[in-house]
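Just passing along the structure, written as structure tokens.
All protein chains but one are shown at their positions in the complex.
To keep things simple, chains are lettered A, B and C as they appear, and every chain counts its residues starting from 1.
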């Protein structure tokens, strides 16, 4: 561990971070390139993210510590994600956020490239009730295709996200945040599920009743869901 | 076992209740939060439902006995489902019902939030022939988001269900009932399958021939289906 | 073996019949209730079909011999399928047919209940080029819901099928035939695949180029496909 490290984290939290990566891959939310991070519980200016590695393969040994400028504290020979700036800038802008997911969640893509807003129709996706902003990398300047590869682009994305739990990235995917990693995982999964369901409802050509503000409440307990998701995801 | 218990049930029936939970999870009808119950065969005023636990993980040891007010008879330290009132009030209102499923069946959500009625187009879903009412929690008063968390809400839902086998819960899922747990499972699975098929047929912009009353008959035998569903679901 | 039996069949053919059942279940063409049969190679007036049993569970011991009136030759205590008349009457009407599949193939249902014809857009489904007739049980008289449960209904269905390889059963599924069991399995799988693809193409609101008569040719070799399908299906 580097002298500059904010120190080791609790093994249960590390287990959750690793499981988060595997669970999101198992649910098809993360493909071979997405990533999930947590804010360091001992230092709000640090976050933990795997080295560049397919999410389904991540283990505790792959986790690297970063500062909010997204510099690795102890990189050694480990390759890091080009898009780590998404994490750093969201943590900087959002003190309430302790976990960040960046995914290519397949069902959100159609909502990211059209004028049709992604809104919640299923209660487990009620966290989307205040709207899902869409970030267009073009507005932040193209640097490397559609990728968010520097702090300025990361800041622009964090600005689009504002105080919301989810923002879409046009033609790319989304960023999903939460107060803890389990909540961020739940949100990432049900953003995908709700997108599929809404796409079907939109073909009905009938008025849609969306979840209303007073109906929105993250009521579901996560302990049991986490247990079964983790069991399924950790099977090889 | 509590002194107040209506007594143990036959192990074959207990096996069916556990398998029901696993089968519905295996078919994607139950996610990490749905539940399935049976009426106690020895006391019509009692029902059996797992403690709050992901359906894919339920075992016989997780089953708790409840009265029709949805009080657990012998809770000990076991957490119970907030939405158990769905079960209690349906059993109270429907003497013909011996099994109840509450699910977030993904394909029914679009039908629950639009004016498009869920009607049967496939003969195994012929049990839907008399219509599928939609319950809106708002009409029963919002207490905890979209959840059914007290007897009044449960009674209102049972009232919407009426004498039907299935009711949708707007933006939430459904409740499916049957004369026995195998029949309730069949109905829950084919409500989902028929919803998917109807959603596709609706995109064709062509008149649809629904199953007619004189064509509706629950003719399929369940023994063989149960055997293969159970085999698949009990594999880890 | 009964004195009246047309005799045992080659074990390789029996293996193919059992594999056919498993393969069609593995591909989601057969649910817990469909069935596949072959004509007896030693007696054109006999066919072989499993006892009433979920297709994914069928073994050689489950195979029963029937005459073309669909009477079992040696039933013993074995329950037989109510809808065996589909097989008997198709074999009677179609000397060129040596294998019959009856399925609830999920993607064909929308085509069976609307006026949209199922036509081939993918070359492996080119066998559909002469059209897919739709049988309506109502025209044959309702006896037991939508089921084909007697010779008269079976004859009516065979009449609708005519000289085609596939007919749909309105609100029910399909019947698929072939010169041998491997060809019937191929056709059943690609009827389902083509139905899914055509449903998507229909949403494009653009003229569709269907496979033309001179493009239709069952060119694909089946040996390799059969080997991999069987390997996948026989895994438990």
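By definition in this document, a contact is a pair of C-beta atoms (placed from the backbone, for glycine too) under 8 Å apart; a residue touches a chain by one contact, two chains touch by 3 or more.
Predicted model only: the values in this text are computed from it and were never measured.
Q: Touched by the hidden chain, which of the shown chains?
A: A, C
Q: Residues of chain C in contact with the chain that isn't shown?
A: Residues of chain C in touch with the missing chain: 120-124, 126, 193, 196-198, 200-201, 203-204, 206-211, 214-217, 219-221, 224-225, 227-229, 231-232, 235.
Q: What chain A residues would touch the chain not displayed?
A: Within chain A, the residues that touch the unshown chain are 25, 31-33, 52-54, 56-57, 82, 104, 106-107, 109-110, 113-116, 137-138, 142, 144-147, 170-172, 199, 202-203, 236.
Methods note: only the chains that are shown with their structure count from here on.
Q: By C-alpha centroids, what is the most central chain here?
A: B
Q: Cα centroid separation between chain A and chain C, in whole Å?
A: Using C-alpha averages as centres, the distance is 46 Å.
Q: With chain centres taken as the means of their Cα atoms, state the distance from chain A to chain B in Å.
A: Spacing between the chain centres: roughly 33 Å.
Q: Could you list the positions in chain C whose residues touch two or more of the other chains?
A: 203
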